[in-house]
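In what follows, a structure is listed as structure tokens, so that the remarks can point back to it.
Apart from one protein chain that is not included, each protein chain of the complex appears where it belongs.
Labels run A and B following the written order; every chain starts at residue 1.
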Amino acid sequence: MKIEKKRSDLFIMAIFTIVILSMPVWLSPLGANYPDLLQKFAIFGIFAIGYNILFGLTGYLSFGHAIFIGVGSYTAVWSFKLLSMNVLPAIVFGTLFAGIIAALVGYVSLRRSGIYFSILTLAFAQMFYNLAYSVLTPLTNGETGLTIAAGDPRVLDRLFSDVATGGGLPSTELFGISMSGYSGFYFTAVLLILAFFISLKIFNSPFGLKLKAIKSNQHRMKYTGYNTRPYLVTAFIISGMFAGLAGSLMAVTDPLAGAERMQWTASGEVVLMTILGGVGTLYGPLLGVAIIKYLENIFSAVNEATLHGFFSFLPQWLNDTMVVVVSPFVGEGWHLTLGLMFMIVVIFLPGGVTEGFQKIKNRFTKNKEQEKLKQGGE
Amino acid sequence: MDAVLIQLLNGLDKGAAYALIALGLTLVFGTLGVVNFAHGALFMLGAFCAVTFQKILTISVKVIDPSITFFTAYKEQAYLEIWFGDVGLTIIDYAVPLSILMAIPVMLLIGLAMERGLIRHFYKRTHAEQILVTFGLAIVIQEVIRHFFGANPIPMPAPDIVSSSAAVGTWLGLSDNLVYPWWRLIYLSFSLLVIGSVFAFLQLTTFGMVVRAGMFDRQMVGFLGINVQRKFTIVFGLASVVAGLAGVMYAPILPPDYHMGMDFLVLSFVVVVVGGMGSLPGAVAAGFLLGVLQSFASMTIVSQYLPGIDQVIIYLVAVIILLTRPRGLMGRKGVMED
Partner (left out) sequence: MSENTKDQNTISRRDMLKTSAALAAAPMFFTKGAYAKDFTNNPGNSSTVTLGFNVPQTGAYADEGADELRAFKLAVKHLNGEGDGGMMNTMKPMNLTGNGILGKKVTYVTGDTQTKSDAARASAKRMIEKDNVIMFSGGSSSGVAIAVQSLAQEAGVIFMAGLTHSNDTTGKDKRRYGFRHFFNAKMTGSALGPVLKEEMGTNRNAYHLTSDYTWGWTQEESIRETTEGLGWNTTAAVKTPVGAGDFSQFITPILNSGADTLILNHYGKDMINSLTQSVQFGLRDKLVNGKQFEIIVPLYSRLMAQGAGKNLQGILGTTNWDWQLKDEGSKAFVKSFGTEYGFPPSMAAHTCYVQTLLYANACENAGTFYPPEVIRQLEGFKFDGMGNGATEYRAEDHQCFKDVLVVRGKQNPSTQFDLLDIVKEVPRAQVEYDASIFGGNLGPYKV
């Protein structure tokens, strides 16, 4: 039994690895196989997987996870500025530091549950955002955003080589491999696979089971003598570290950190992705990330000219009406589509797209079964 | 002394806005048990009621400038001005206060429609789902407004007579430098009036009694054979009107744009939990308290020692209160505990 379980885990991981690493190939018919979008898929994938460990398993709705994205990004950029353009220290420090902040925020916020927890995290999010935006300007460079400069110390780099600054800025690298373009994607993708593996392990572990039990009935857990808080705080820290990793990867693929990453609406975005894909399922959040990031990139770039082209098979008058009808939802109206999509999912499909698939699948299998029954009856 | 007084006034004024928004939120929380993230959008819709009303009042004849041929440049002359002369101009000048007349029925309708169409179906769902669906709704509402009114703030001048400052200092026999805008004073008094009316309504009418009973124990009221559902629809409408009125009157202070609701949303939620979820007096008290605190925190004397404290004080206070007094300042046991 146990061996079989391990095997199926391995099988899932193998499939997952292939699917992720071959993204540049199978996404090309969709026009989504360019490095920046692929990197975004992987980075937000890590973010959503981590968020799902908290929200999906325990049901605690946090609006504060953008804090850890921001902390991860700022730490990574500072690592680039002070230590080295190598990405390893950046992601290690980014993740760890986000973990420390997550421990602080989690320890305090998790003293309360339900709506109070959500609003506490909201308050923390707003507080950190305001801090980064104006108060801590020396550390964050405020609204302008923190960037690397040619004159930064970069102690480690200077230790090992005589860096001659030829006017241009150095770029992020992993022992000589540049972290922009496709190599950047493969780097983030490997970390995504690792993150997915950890999440798979957590889902199937006794720890994960306890988290699920908290979601279904916290009181009963408490009555049976379990102190739920340590588990919750641990889950919070883990998901915070995932977010920190995602944040530092954002800086890795593009060495810039801005306060807007920390706004509570940015936390709202990850909630949206998780919900859309399917809360508490393994793959759901990733699916949500893919859908939202893809649509965002495609939809927001559509303009009226593209629309006219798209409907060009229609007669002129119909073409024009279609463009008038559709144009509020694309381009600058992309947020409207997002909002509507989101409402529809929450109202009709609280389990997200994954639940939708399940429903369709059930219907088909049911029909088949019914047919079988019928035939058997005859 | 001057500085302290003016910051106090300013804090009360900010607090009035927070309190008004939080009041509606709490009404909905307390009675319907729904966490409404679209409440900020209702505030914004109120402000846009004023914008629409002003647009209607200033429907104009376009006097075209013939010197420009390749686009139509014109000067507008409102019909009201043409028909009624100076009286018409005065009506336009008072567009903001007059638009209250329009805002009340419009916001009531919007509120009723929202409750019937969406919120009602979410009474039994989890708070997380309520938050999410109303968050989605807020995005939709704000994008629709942007589609029709654009992204730029729209100027909404206060009536001319109160567009400048009141010499508060002179009245009190203090320095001449102590002045405060008339419109902000009006906003403060208006908020107190609205808050007072809501409390009077809940205390003095039978309807209010039922609602208060419902806030206390919904099941019990239902057992008594009272149609709570219907009452709750009206409560939601009422909350919507209060938020809308807050928005209308705020328009001259902050030129309305489609995003103003979100800016106030987080703050008003913080106010509600600090006050104690489900407690109306708590919401009002917390609104004023946080407004005054924020205002004092931004005084130069304070920011000298604690730079930037004005940016975070509200959230800091909220965290501390929530941790030390789990039910907020005046929260009751059993409301939104889980």
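Worth a mention:
We take it that a residue touches a chain if its C-beta (ideal position, glycine included) is under 8 Å from a C-beta of that chain, and two chains touch if they have at least 3 such contacts.
Keep in mind it's a predicted model, so treat the numbers as computed, not measured.
Across B:F71, B:W171 or B:Y305, the residue that sits in touch with the chain not pictured is B:F71. From the set A:T144, A:S205, A:Q316 or A:T365, the residue in touch with the chain omitted from the display is A:T144, counting the whole complex. In the complete complex, the residue from B:T52, B:T90 or B:S165 that touches the missing chain is B:S165. Taking the complete complex into account, A:P29 is the one of A:P29, A:G176, A:P206 or A:G225 that touches the chain left out.
Only one residue in the set B:K14, B:H39, B:K231 or B:R327 touches the chain that does not appear here, and it is B:K14.
The omitted chain makes contact with just one of the residues A:L156, A:V233, A:L256 or A:L349: A:L256. Seen across the whole complex, the unshown chain contacts chain B at 2-3, 6-7, 10, 13-14, 65, 68, 70-76, 146, 150-155, 157-158, 163-165, 175, 177-181, 183-184, 252-255, 257, 259-260, 263, 294-295, 298-300, 310-311. The chain not displayed touches chain A at residues 15, 18-19, 21-22, 24-26, 28-29, 31, 33-37, 40, 130, 133-134, 137, 142-145, 147, 150, 166-169, 171, 180-183, 186, 250, 254, 256, 258, 260-261, 297, 300-301, 303, 331-332, 334-335.
Definition applied: only the chains that are shown with their structure count from here on.
Contact residues of chain A toward chain B in the complex are 59, 61, 108, 111-116, 118-120, 122-124, 126-127, 130-131, 133-136, 218, 264-265, 268, 271, 275, 328, 333, 335-336, 338-340, 342-343, 346-347, 350. Chain B makes touch with chain A in their complex at residues 35, 118, 121, 125-129, 131-133, 135-140, 143-144, 147, 262, 266, 269-270, 273, 277, 307-308, 311-312, 315-316, 318-319, 322-323, 326, 336-338.
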